[in-house]
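Dumping the structure here so I can ask a few things about it.
Removed from the display is one protein chain of the complex; every other protein chain stays in position.
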Amino acid sequence: MHLMKQMQAQNWLIDFRGGTRANMYRVLKTVVATKSPYQEILILDTIGFGRALFLDGIPQSSALDEHIYHEALIHPVLVAHRQPKKVFIVGGGEGATLREVLRHNTVERVVMVDIDDTLVALAREHLGDWHQGAFDDPRVELVHADARGYLEKTSETFDSVIVDATDPLEGGPAALLFTSEFFKLAKSRLNPGGTFGMQAEATDIGVCEAHASIIKTLKQCFKSVFSYQAMVTFFGLPWGFAVASDEDIAARFTPEVIAATLRERGCTNLKFYDVESHQHMFALPKYVREAIEDPNVGMIIRDDRVLVVE
Amino acid sequence: MHLMKQMQAQNWLIDFRGGTRANMYRVLKTVVATKSPYQEILILDTIGFGRALFLDGIPQSSALDEHIYHEALIHPVLVAHRQPKKVFIVGGGEGATLREVLRHNTVERVVMVDIDDTLVALAREHLGDWHQGAFDDPRVELVHADARGYLEKTSETFDSVIVDATDPLEGGPAALLFTSEFFKLAKSRLNPGGTFGMQAEATDIGVCEAHASIIKTLKQCFKSVFSYQAMVTFFGLPWGFAVASDEDIAARFTPEVIAATLRERGCTNLKFYDVESHQHMFALPKYVREAIEDPNVGMIIRDDRVLVVE
Amino acid sequence: MHLMKQMQAQNWLIDFRGGTRANMYRVLKTVVATKSPYQEILILDTIGFGRALFLDGIPQSSALDEHIYHEALIHPVLVAHRQPKKVFIVGGGEGATLREVLRHNTVERVVMVDIDDTLVALAREHLGDWHQGAFDDPRVELVHADARGYLEKTSETFDSVIVDATDPLEGGPAALLFTSEFFKLAKSRLNPGGTFGMQAEATDIGVCEAHASIIKTLKQCFKSVFSYQAMVTFFGLPWGFAVASDEDIAARFTPEVIAATLRERGCTNLKFYDVESHQHMFALPKYVREAIEDPNVGMIIRDDRVLVVE
Partner (left out) sequence: MHLMKQMQAQNWLIDFRGGTRANMYRVLKTVVATKSPYQEILILDTIGFGRALFLDGIPQSSALDEHIYHEALIHPVLVAHRQPKKVFIVGGGEGATLREVLRHNTVERVVMVDIDDTLVALAREHLGDWHQGAFDDPRVELVHADARGYLEKTSETFDSVIVDATDPLEGGPAALLFTSEFFKLAKSRLNPGGTFGMQAEATDIGVCEAHASIIKTLKQCFKSVFSYQAMVTFFGLPWGFAVASDEDIAARFTPEVIAATLRERGCTNLKFYDVESHQHMFALPKYVREAIEDPNVGMIIRDDRVLVVE
């Protein structure tokens, strides 16, 4: 079926955010509308953002700017490591997180554990620009299981553990990937010098409490923790990330080290991440710093007191 | 792909009406989104209305209540005729108008002329509940051409001519099917005692000027003209129709004649139309009668002064 | 503040109906946005419908077509009575129900009981086109109390009792005005020959179960019950009403009696209601008749099993 650039029909996907704000996306065509055992999966062709993925009605990534989200998530945590060979990915069903990890030529093995095999199968078929064949890279082992359970059972250790989970929604499966207990588990599977990275919820001025809670909880588990953020236009929001380690990450994040690392690993041709984008992401607006420092904002997240966003 | 009854994603088709009102339809899935040489065609699965057709962004018919629109359009104009054998249909691409015409067992031949063969092919494939195989009835001749041009050239005459056209939009192809010249052309192709029926635009209290114009123009062309209406929930509006003839239609519309006619023709099992529904449709709210009678409302529609709705 | 006919800002009031459909109203200005002890009250100036009232987010009436709703509610129940002198109104806070009752020159006394004095005060100030001074008519006694409780305690009897209540929402105050027990209470306060009328929920093809339940419940309480409906464009829906009595109402609803009654009572100049509009409203579409007759649709409403609409 031929797709028109502009339809007279006004088909909008409305992303209501807690009933007080909403983003509207103009839909050209529903590519996939289904439900896996874990979540509702919607793949749309939109005007402006191109192909786009929504899980449980929440925007995940779009053709226009998925590279910003995925490069922001991956390159800091791998640059922070001196020589990442073995990487563990939690979630990341679209395959784009995997794609970015594989760009680092030091990487010899990636274990990716995403619980939702339906999502991964649909991504393989319909999100080719995301994974770009990454699932077929011989360095990759793909597992469909609960990632936390997998980590608990495995005796394997890694240089970097990266969490690309969905939001911790009420009653959803991701909540136990944002707790102090999980962070300690992940740390226990890190080799010496290992780094931990994760998506860490929105950092916009209206709603950055969840981000502050994540950073505070990480700081109880790791010696060195960095909060950073990147604007994701598809979300209409700046999005927070975190990188953590027991090593001194700061030394890895000087302009010279970043530039040299990207050069050595064959990552000089990234679409978003480079030295200046790094500085942009890691120099935080005052309100984010204040939220993180304010003892009255956020909480330490535990298995018995999980973080819930709406 | 399995369709969910209720998605968390809020995908809405918004039908803006002149910028002052809008209807929102909840979309489950895009079945077809394409453009023929004549119009944009959208077939959706919705919650509440089931499958639904939109042309140029404007709601046409839904599984929930297409029978109301199509029965309202067809049965009065055929009951108004003593024995309709040959019927001419303008438009009606979904095939449901055809379906209702064929219910009358007096009908021996139907010529249906719809300009858009893409639409008809998509209706055959995706709107089976609409046509119910009517296109394959041996009494039917289906032609893809401009209906007005076809009528001008043909020497054939008919017992009933029925216009199931889209709205006369700015720059659209339907405008010349609503003019005095076209009504006279249609009349010239009617056998003695012939009847003419058409969809005749909205009759809601805010916007019934177009309906009044159509009725006034018909009255200049036919001796007997009836305005009537039915609520089409899918439109959120009552919709107007007209039936016209040079014969005295009123005599055909007594409860006794309607009941007898439906019985004789094997049309007693209709979902909407019967004697009481007829009375409901033909007893008009005061504001519709006033609009039709008011010399300051509406106009006589001519080829050089066409009706345009937005 | 000068009001523009058309603003570039697109301010829409969205009326979501059970999550599957929605109507959008274009807002020019918020006149009132407040909360009484009983409900949320919103008075807006809209494009297309003019001034409009919403209670708990649900459209109540608009300047464009409130006369249709209020004339449809009042005139049948008063015409059904041979000489209504004393009338009891439940609800009707806008004052337009009162306005229509007072048109009948037989009326000597009206007791109107609306629980929400905030709403009535705001209607007096901002809905002048609705009440047109009716609250100040010397025949009127206005009481702010629970109408059912009032009826239980009063020893006064009436010729007509009319219920103009809001929808029976989950947890709302109107639910106990739609039960068999209430209908019997109302009947016990009727003089011989008395008539009972009420708004009786939507009658559109998608959702007419509530209407069927009301009619069925009334039929258990009164000997003669009529269901009828009118299109309310502001709702985007046909709206149901009921009139009931132990007298034979049918005899009052012949064209001759209606015409004579309106003439005698000085009601010949109504905007909507006359003999033909009456026929339009009382000749029901087949699906409404079928819903009322179908033993599997709806239920008998009781105090311990209330009707709830969403």
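Which chain is which? They are A, B and C, in the order written, and residues in each are numbered from 1.
Convention: a residue touches a chain if its C-beta (ideal position, glycine included) is under 8 Å from a C-beta of that chain, and two chains touch if they have at least 3 such contacts.
Keep in mind that what you see is a predicted model, and the values were worked out from it rather than measured.
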Tell me the shown chains the invisible chain touches, ordered by label. A, C
Who touches the missing chain here, C:Asp56, C:Asp146, C:Glu181 or C:Glu290? C:Asp56
Taking the full complex into account, find the residue in A:Asp45, A:Asp167 or A:Asp274 that is in contact with the omitted chain. A:Asp274
With the missing chain put back, one of C:Thr34, C:Thr254 or C:Thr268 would touch it. Which one? C:Thr34
For chain C, the residues touching the chain missing from this view: 1-4, 7-16, 27-30, 32-35, 40, 42, 44, 54, 56-57
Residue numbers in chain A that touch the chain omitted from display: 6, 12, 14, 19-26, 46-49, 64-65, 68, 204-206, 230-231, 233, 236-238, 270-274, 276-277, 279-280, 283-287, 289
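One rule holds in what follows: only the chains that are shown with their structure count from here on.
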Which contact partners do chain B and chain C have in common? none
Among all chains, whose Cα centre is located farthest from the one for chain B? A
Any idea if chain A and chain B meet via the same residues, over half in common, or different ones? same
For the sequence-identical pair chain A and chain C, determine the rotation angle of the Cα superposition and round it to the nearest 5 degrees. 180
How big is the gap, in whole Å, between where the Cα atoms of chain B centre and where those of chain C centre? 33
Measuring centre to centre with CA averages, how many angstrom lie between chain A and chain C? 55
Rounded Å distance, chain A centre to chain B centre (Cα mean): 53
Interface hub residues of chain C, defined as touching at least two other chains: none
